[in-house]
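Removed from the display is one protein chain of the complex; every other protein chain stays in position.
== chain A ==
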Amino acid sequence: MDPRAKLAGSFYFIAIAFLANSWPSFLFLGAVAISGVLLSKIDLRFFLKGVRPLIWLIIFTVALQMLFTRGGTIYWSWGIFSLSQYGVQNGLFIFCRFMLIIFTSTLVTLTTPPLSMSDAIESLLNPLKKIHVPVHEIALMLSIALRFVPTLMDETEKIMNAQRARGVDFGAGSIIQKIKAIVPLLIPLFVSSFNRAEELATAMEARGYRGGEGRTKYRRLKWGRNDSILVVIFAIVTVGLLFLRKT
């Protein structure tokens, strides 16, 4: 599928997740998201893994909503805390929204290679050229950054091992000691990144790079039938959602 459609689609889906404000509308969106997940044929465990790092944030916000919203039947109250009908409802809505957002964003990141993602971002940002946003430069930066992630990871690992061989103990002691142990890792890493950048810039210049003007592109995005279908589905979902919305 076209990464542009996926990226734009997921943003759109997240935006309309905020329009939902009744149980039927949430059930409807949930069904759409779940069918998307099922269609991707990716193990559900990956999605639950996506939720895990955010679990505390979710609990915190839901708890805040539940405890501080008043109105409707009050079930329980103690000082400024209260557990009310609206509160519980709002809390659950927020929980559902979180799940929807996490599921769709995990779905996009799991099904799109990072490279196509940066292509999609460049292509979607293209209209911004009109207001002098350096879209080509941003896209180039993005793709070079992505290309160097594994290289820098390797290097970090090597420097860590080299420093360990010299007796640096990573991850031990108090916070201050831990931070101090990072210094012999961070400084060489920065220095080598600067050197890398310098060499890369020389190499790019030697190969005739002189900015975005007059450049042709090797990689091409193709808008297929599936992508148009996605647009149609989203249009139907929007209409359905507006219909199920409580006014």
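Simple rule for what comes next: contacts are C-beta pairs under 8 Å (C-beta built on N, C-alpha and C of every residue); 3 or more make two chains touch, one makes a residue touch a chain; residues count from 1.
The rule we apply is simple: contacts and distances are computed from a predicted model.
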| item | value |
| --- | --- |
| "Light-independent protochlorophyllide reductase subunit N", "3-methyl-2-oxobutanoate dehydrogenase (2-methylpropanoyl-transferring)", "Energy-coupling factor ABC transporter ATP-binding protein" or "Multicomponent Na+:H+ antiporter subunit A" - which is the UniProt name of the missing chain | "Energy-coupling factor ABC transporter ATP-binding protein" |
| Options A:A15, A:A165, A:A206 or A:V232, residue touching the unrepresented chain | A:A206 |
| Absent-chain contact - pick from A:L83, A:L146, A:L221 or A:V237 | A:L146 |
| In chain A, positions touching the absent partner | 114-115, 118, 143-144, 146-147, 150-151, 154, 195-196, 199-200, 202-210, 214-220 |
